[in-house]
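Of the protein chains in this complex, all but one are displayed in their positions.
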Amino acid sequence: MGKSPSKETATLLVSCPDQQGLVAKIANFIYSNGGNIIHADHHTDLEAGLFLSRIEWQLEGFNLPKDLIDAAFGAIALPLKATWQLHFSENIPRLAIWVSKQDHCLYDLLWRIKAKELKAEVGLIISNHQDLAPVAQQFDIPYHYIPITKENKTEQEAKEIEILKKAHIDLVILAKYMQVLSPQFIQQIPNIINIHHSFLPAFVGAKPYHQAYSRGVKIIGATGHYVTQDLDAGPIIEQDVVRISHRDTVPDLIRKGKDLEKIVLSRAVRLHLQQRVLVYGNKTVVFG
Amino acid sequence: MGKSPSKETATLLVSCPDQQGLVAKIANFIYSNGGNIIHADHHTDLEAGLFLSRIEWQLEGFNLPKDLIDAAFGAIALPLKATWQLHFSENIPRLAIWVSKQDHCLYDLLWRIKAKELKAEVGLIISNHQDLAPVAQQFDIPYHYIPITKENKTEQEAKEIEILKKAHIDLVILAKYMQVLSPQFIQQIPNIINIHHSFLPAFVGAKPYHQAYSRGVKIIGATGHYVTQDLDAGPIIEQDVVRISHRDTVPDLIRKGKDLEKIVLSRAVRLHLQQRVLVYGNKTVVFG
Amino acid sequence: MGKSPSKETATLLVSCPDQQGLVAKIANFIYSNGGNIIHADHHTDLEAGLFLSRIEWQLEGFNLPKDLIDAAFGAIALPLKATWQLHFSENIPRLAIWVSKQDHCLYDLLWRIKAKELKAEVGLIISNHQDLAPVAQQFDIPYHYIPITKENKTEQEAKEIEILKKAHIDLVILAKYMQVLSPQFIQQIPNIINIHHSFLPAFVGAKPYHQAYSRGVKIIGATGHYVTQDLDAGPIIEQDVVRISHRDTVPDLIRKGKDLEKIVLSRAVRLHLQQRVLVYGNKTVVFG
Partner (left out) sequence: MGKSPSKETATLLVSCPDQQGLVAKIANFIYSNGGNIIHADHHTDLEAGLFLSRIEWQLEGFNLPKDLIDAAFGAIALPLKATWQLHFSENIPRLAIWVSKQDHCLYDLLWRIKAKELKAEVGLIISNHQDLAPVAQQFDIPYHYIPITKENKTEQEAKEIEILKKAHIDLVILAKYMQVLSPQFIQQIPNIINIHHSFLPAFVGAKPYHQAYSRGVKIIGATGHYVTQDLDAGPIIEQDVVRISHRDTVPDLIRKGKDLEKIVLSRAVRLHLQQRVLVYGNKTVVFG
């Protein structure tokens, strides 16, 4: 393992059927090419018979040229029946942030990107309302106002997909976007992270804070998850909670929830951007 | 307010339609009779139009004899359309603890009662299994083995009700009792507290830890609640949570959950025994 | 107690030697003048022999004119040897936010005020650096750059006091202001809230995150407190914590700590602005 974390690194996220020698084979691939591992974490899901791994190494001194690494690792992965993703730390991911009327998650994400807590570029903001255009302007980010009705949904989503592709967006963040995406959309856009304002699977669907208030719970939560075709049922990346009491009204729950939503969404996005999340089935491994 | 909390006290839990002068009227009742308030907390549910209050005062120096307090307060309560409960700290409540095979909550409660963390007497233990009879013996508490089948449920519950009444039980604690009580039973036994091993309303019903594992949540919880005829839907007294990760298997969730269950159940029981819980509708006010 | 919380209210914070009849006397004062109590919470510190109380009531229908309430309550307070503060919800407090170079707490407070989570006006920002002037400009708030050296401290503080008084500032918030205020300054400015980036009393003084890293703690915290002449030893209003691991470097602690600092500081400020904090000795009662 190496000396400085600030140099360029490569990261492999690998999953394959569990078998002997996996750690050795992957580590040998790095070592024999002169690589310096700075993070290695592995998980075996014994029930699913799956091995899941994250390895990050420094590219300085690594003898394989960057554009050959993928193919070279492919030769190792093939007999292992492994799937993998390869990332380079110098590639700055491009984000699209989707919002409706609430601005707290948007401000929070923009501040974190500006403060370099999140290493990413915001390519554009999409909204079904015009309310947050001034925020986009303040941070000098293109704002696409795309209102959605039952009638125009298909064509508007087609337009959105075109915008995302033209802007080379790597990750869509639903930062309190209060619209359901169609299965067709979700199929075409692979990486979408949503913040749901409840401790899933409690209170799926609309108005979770009102539901929580009616039920009289003593703790509320928020959930950051990947979006899949099942509403509010995608793989969970991060959750957190806050205590409430009988004194808290629905507006109090909404206020306390906003702090949770900001923190949980930003943690989920950060874990994704650092390639720390591996999805399998409907679950995630989150590497420490 | 008074000097020492160790003397005998009386506690009133009051609910009534909200109106002017309630705090003054209740406080005057205590003060004009020479009482020394040591705890007073009030809550107004503006939506429900309800005033809910807890007042505790020292009986030393209080001019009304203990056996007249209830009637005297009734004269004040009548025009306010108030319902109320009156408790004296010297009345030690009698508990029945119901268990199946798991012993962790049972041991925990017995230790807390022995250590005087919970001010109560355990009148008896009821179980649908014989496994925990030795624990009862160790603490010298009567153990009633009452197996339940679909066929015998009605008659066995009748037997249980008889046992509870004969032993003057004030509170039934379902300390991991893995049987559903019939609506008839619940109707006849007013105070039943259950520990549910999930963060309700997530994962109602059977095997919540298996459900949590399958769903891939990042936090699990436990819920202490009053038992009503709707399974797992009674008024919540207390909840708490613990963080889990992809490394945690179902047995790990069960192990971590046991610590939650012990703590949440004992807190719920303690709040009840101190008359700090006021139920209204399907919710609770928990006075600090 | 009353129907709607949105109307103008008055709030009394009262402390006095403990004695019989206090709740009744205060509640009667409100009731006999036609007031509608919407919040009443009391605490007795038996060790200190002190009664501490917060009462909030609606002014609509209250028969005493606003400008006479203070004097009228004074007549009740005198024989009780009580000290009290009276606040009206329509008086919007004016804040001065003090910063150095870090912007996270400043942005957070400004966003919360804009979003009406905190009911206050920001009169001005003071800083010993020029870095955050653009933030002030963005929100159109006067920014006073007042650099501090050992030599000029006394005269610069005199200037600051003048600025605060001229702007009718009710509360000074040290939002990561990395300078120690002189005892003379603290004596003249009664309400100062500071955020300290540790779980006090652990890691007082400079560089608490470095201290925490060296000590190898598994949890870090932040503390919102009133400023007194003893550095980092003033009455604590609010604290919170977050879990860390051996993988977290000092920059990770700083990043995680920023989220804590924002939340803890904003909660402390909110509690103060709602007159929920009563200081006695070096401690606080925080009314729920």
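As written, the chain order gives the labels A, B and C, with residue 1 at the start of each chain.
Heads up, the rule we're going with is that a contact is a pair of C-beta atoms (placed from the backbone, for glycine too) under 8 Å apart; a residue touches a chain by one contact, two chains touch by 3 or more.
Small disclaimer: the values here were computed from a predicted structure and weren't measured.
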From the touch rule at the top of the page, work out which displayed chains the omitted chain touches. A, B, C
Any idea which of C:56, C:170, C:238 or C:261 touches the chain not displayed? C:238
Give me the chain A residues in contact with the hidden chain, please. 1-5, 18-25, 27-28, 30-32, 34-42, 44, 46, 49, 51, 243, 288
For chain B, which residues lie in contact with the unshown chain of the complex? 103-104, 107, 111, 115, 117, 138, 245, 247, 255, 259, 263, 288
By the contact definition given up top, give the residues of chain C that touch the hidden chain. 43, 45-47, 199-203, 215-219, 221, 235-241, 245-247, 249, 282-286
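Assume only the chains that are shown with their structure count from here on.
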Given that chain B and chain C are copies of one sequence and touch, is their interface built from the same residue numbers on both sides (over half shared) or different ones? same
Length of the line joining the C-alpha centres of chain B and chain C, rounded to whole Å: 37
Pull out every residue in chain A that's touching 2 or more other chains. 245, 247
